[in-house]
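Shown here: the complex without one of its protein chains, the others still in place.
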Amino acid sequence: MERVRVQEAAFDMGLELNRFARHVAGAGAIVSFSGITRDVASGDLEAMVIEHYPGMTERALTRIRDEAMGRFSLVDAMIVHRFGRLPPGEVIMMVATATPHRADAFAGAEFLLDFLKSRAPFWKQEITADGREWVAAKSDDEDALKRW
Amino acid sequence: MERVRVQEAAFDMGLELNRFARHVAGAGAIVSFSGITRDVASGDLEAMVIEHYPGMTERALTRIRDEAMGRFSLVDAMIVHRFGRLPPGEVIMMVATATPHRADAFAGAEFLLDFLKSRAPFWKQEITADGREWVAAKSDDEDALKRW
Amino acid sequence: MDLRYFAWLRERIGTGHEVIETEALTVRDLIEELKQQSEAHAFAFSDLGSIRAAVDQDLVEFDAPLTGAREVAFFPPMTGG
Partner (left out) sequence: MDLRYFAWLRERIGTGHEVIETEALTVRDLIEELKQQSEAHAFAFSDLGSIRAAVDQDLVEFDAPLTGAREVAFFPPMTGG
């Protein structure tokens, strides 16, 4: 099972969770996070388009995963992130962590998400009836990295 | 879908996650936690036996879920907990939360787990080659409630 | 009144369920009464620090009143999750 995947195709979060869990003998805790496209402030979302930087994306995600594995003594960790055009209600990305103890599993997953958000080369564009708009990065996102 | 379930039968965490996700339109974030029986300090775990207080268990879990729903503005939350005899490597329990924003989904799940651990009437007994032993509650577990 | 015992408390008392008549006003009074009932009860209730109580399936402190209570349960600190 590939622990870092960047793909255009939709995936099944339950299937991914089970697949991940099957490979983590000895873990007492498994945490998963799934992000889903949803309606936005500016109007009804028709689709979310995600652009990425092939090559660098996998490289950045692998590095973030490696860092999390060591820092939180994870038994295993997984990242799946989609690109391309996603209708509302679809899973954009998912991370999962497995650890002997609960606290590390949560911290590990939050770390993956914080770094993935502003250190992995993805850019989101929202398409509504009004047109297309690139999602602006939040200064919060950068601030979130400081807690680690 | 029942949002609080106490059952002897094994369940499939991936299936539960998908079922939960199907019911939460409008959520941008879904967090799941699964606890798995694993080997213990005292030796090789043959089985974990979980006793509970039928009636009070459902009542306590429902109350904990209601409290979490309000406190973290959850779109939805789910708790499944098993009782009876579980071999090592089986899923004991699972919680899932769905929210518009990520931080609440994590906080909500951790809240559910903290309260479930010392406010829901379950008692674990570990069976090893050396015999049976009731798992002692940790003072940490009680302390964990104070952060909320 | 229905009494229920769980985990090692159940094992020490030798049953998970008994029915008693009592005039006890609080959970604490009830415990004192039960300790007189048998050596097994006295042993089971010897360390109150490791015992929790529920009245009609709600967790309570030992000074909780028993007015109208139908079911009282005793058990060790919970270890779910």
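Chains: A, B and C, in written order; residue numbering restarts at 1 for each.
The rule we apply is simple: a contact is a pair of C-beta atoms (placed from the backbone, for glycine too) under 8 Å apart; a residue touches a chain by one contact, two chains touch by 3 or more.
Since the structure is predicted, the reported quantities are computational estimates derived from the model, not experimental observations.
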Task: Shown chains touched by the chain that is not drawn here - done: A
- [ ] From the listed residues A:Leu15, A:Met56 or A:Ala103, report the one that touches the chain absent from this view.
- [x] A:Met56
Open item on the list: Considering the complete complex, identify which of A:Met13, A:Ala27 or A:Leu116 is in touch with the unshown chain.
Closed with: A:Leu116
TODO: Could you list which residues of chain A touch the chain missing from the display?
DONE: 35, 50-53, 55-56, 59-60, 81, 92-93, 113, 116-125, 134-137, 141-142
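Here, only the chains that are shown with their structure count from here on.
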TODO: Give the fewest steps needed to get from chain B to chain C, where each step moves from one chain to a chain it touches.
DONE: 1
Task: Computed distance of Cα centres, chain B from chain A, in Å - done: 24
- [ ] Please list all residues of chain B that touch 2 or more other chains.
- [x] 35, 113
Open item on the list: If I count partner chains per residue in chain C, which residues reach a count of at least 2?
Closed with: none
